[in-house]
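Down below is the structure, laid out as structure tokens.
Complex shown without one protein chain; remaining protein chains in place.
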Amino acid sequence: MDSELVPNSYKVAVRTVANAALSDGHVEEKDFDALMNAGFNEDEIQELFAQADLVNMLNTIANISGIKIDNEIVELSYSL
Amino acid sequence: MKVFLIDDQKITNVLNRKYLSMIREDLEIFDFDDPELAMAALETEKPELIFLDLNMPIVSGWDILTFMRNRKIEIPVIILTSSSSQQDREKANLFHNVFSFQLKPLTKSGFNELLEGYYLHGDYKTSL
Partner (left out) sequence: MEVSNPYLGYKILFEAMVKFSAGISMIKNLEELPLEINLHLKYLINFQEFNYYFIKENKVDCLWVNQTGKASYSTCSLDQLDAFAQQVLESGVPASKYCKVSKTSIHSWKFYNENNHFSLLLIRSHSDNPFADKSIPLIKVVNKILSARIENLNMVQLIHFQNQKLARLTTALQAKNKEIEALNRKQESTIIEKTSRLKDSNSKLKGLIQFNSHQLREPLTRVIDMVAIKDDLPVEEYISDILPLLSESVLDLDRAIIEVVQRSEVFDNEEN
């Protein structure tokens, strides 16, 4: 991914949400700070973590049922 | 012949009496300056001709004509009035016993013609 094309705020958002999703919903104070600094307001941050939650839930379901996770989201989180 | 002169002006009655008696000597003339008395005398005296004024206080000429129509008193009437109103003339036409409508003053020759007309035709309606 051409990191110069995508603005940093976007990257911060995707990275934070992906981390939260992949780390079983582990979120720290610094994650919030990072999003705040990137210009996201509270509503937007809530929305972002809701997305992470959703992914998390889907992951759990996938784990239990043995479905393989779409590789793209894993890739995306590492590519940013 | 019995003739009634009905006019609230005594003077008019006096003059009319003089004219009529000049023209014919066989007339029995009754004059009334009170129309009510005339009305009362109509049925008892049974005149053959009436000279009637229209504008009179209390009882007018119209009242007398209406009274006669209501009582079915069929006596020929000559209206003698100082009113030149066309309305009065038309109203008088509605009473079929009115056979002439004359404007005052009426002179000797006027009375003469009226009486001649009255005698000539006998039936007063034709000369109306």
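Read from first to last, the chains carry the letters A and B; within each, the first residue is number 1.
Simple rule for what comes next: a residue touches a chain if its C-beta (ideal position, glycine included) is under 8 Å from a C-beta of that chain, and two chains touch if they have at least 3 such contacts.
Keep in mind that what you see is a predicted model, and the values were worked out from it rather than measured.
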item	value
Sole residue of B:Lys18, B:Lys46, B:Arg71 or B:His96 that reaches the chain not shown, by the stated touch rule	B:Lys18
In subunit B, positions touching the absent partner	9, 11-12, 14-15, 18-19, 22, 55, 82-85, 104-108
Where the missing chain touches subunit A, by residue	1-10, 38-41, 72, 75-76, 78-80
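Note that in this section only the chains that are shown with their structure count from here on.
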item	value
Distance between chain centroids, defined by C-alpha means - subunit A, subunit B (Å)	132
